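All protein chains but one are shown at their positions in the complex.
This part shows chain A:
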Amino acid sequence: MKILVIEDDREAARYLEKAFAEAGHTADVAGDGETGYALAEQGSYDALVVDRMLPRRDGLSVVAALRARGNDTPALILSALGQVDDRVTGLRAGGDDYLTKPYAFSELLARIEVLQRRSSPKEAETVYRVGDLELDRLSHTAKRAGQVIILQPREFRLLEYLMRHAGQVVTRTMLLEHVWDYHFDPQTNVIDVHVSRLRGKIEKDFGTPLLHTVRGAGYMLKAAETGA
């Protein structure tokens, strides 16, 4: 995956470049808004990480300008401003996700990987399959090995989200955002408890684990043998 990091803090940019490389991606760095815009415009990137406060041209206007020219490269906006309004303005400018500094790299990585996948056509599928687990979005049913699993509405949405991003790390805040539609930091283990309940339902009687905990990051739904 080819990522463009537009960030004027050199230290932070170098760290991101290195960390993305370790995660198996390649990252280019632009130190200001103009350069970033030029690179994003011509280069074929899979995702953009754009700092909001940039010299020469601010991050929001870079993203807005790209969108205006029909460039749909998924963009994640980084900002030190963390209020709800700021996120809304960030997303309104054409950003696909918003992350507040300070953040954990694992969170950024998970979000970028999910963003990149978002542009793939999985959104349109009506039935998700991971191993022998199957989820039908139209009939609202989940089955494993042909056996129906009874889920609460929220559990269904949780599973749906995890399955849509099967093979990808999904963080707790991402779950709270997409399953519950809240953007604050879940203080304690609330999300973990929901996930473990779900895990109980989809794994208990079936032996092979599908829902994996990624320590220090989040969760990943993945079929054991087949792989992602």
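Quick note on the criterion: contacts are C-beta pairs under 8 Å (C-beta built on N, C-alpha and C of every residue); 3 or more make two chains touch, one makes a residue touch a chain; residues count from 1.
Here is the rule we use: contacts and distances are computed from a predicted model.
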Undisplayed chain, where the name is taken from the UniProt record, one of "L-arabinose transport system permease protein AraQ", "histidine kinase", "4Fe-4S dicluster domain-containing protein" or "Sugar ABC transporter ATP-binding protein": "histidine kinase"
Residue touching the undisplayed chain, where the options are A:A38, A:A104, A:V127 or A:V148: A:A104
Absent-chain interface as seen on chain A, which is shown: 82-85, 88, 100, 102, 104, 154, 180, 182-190, 192-194, 197, 215-216
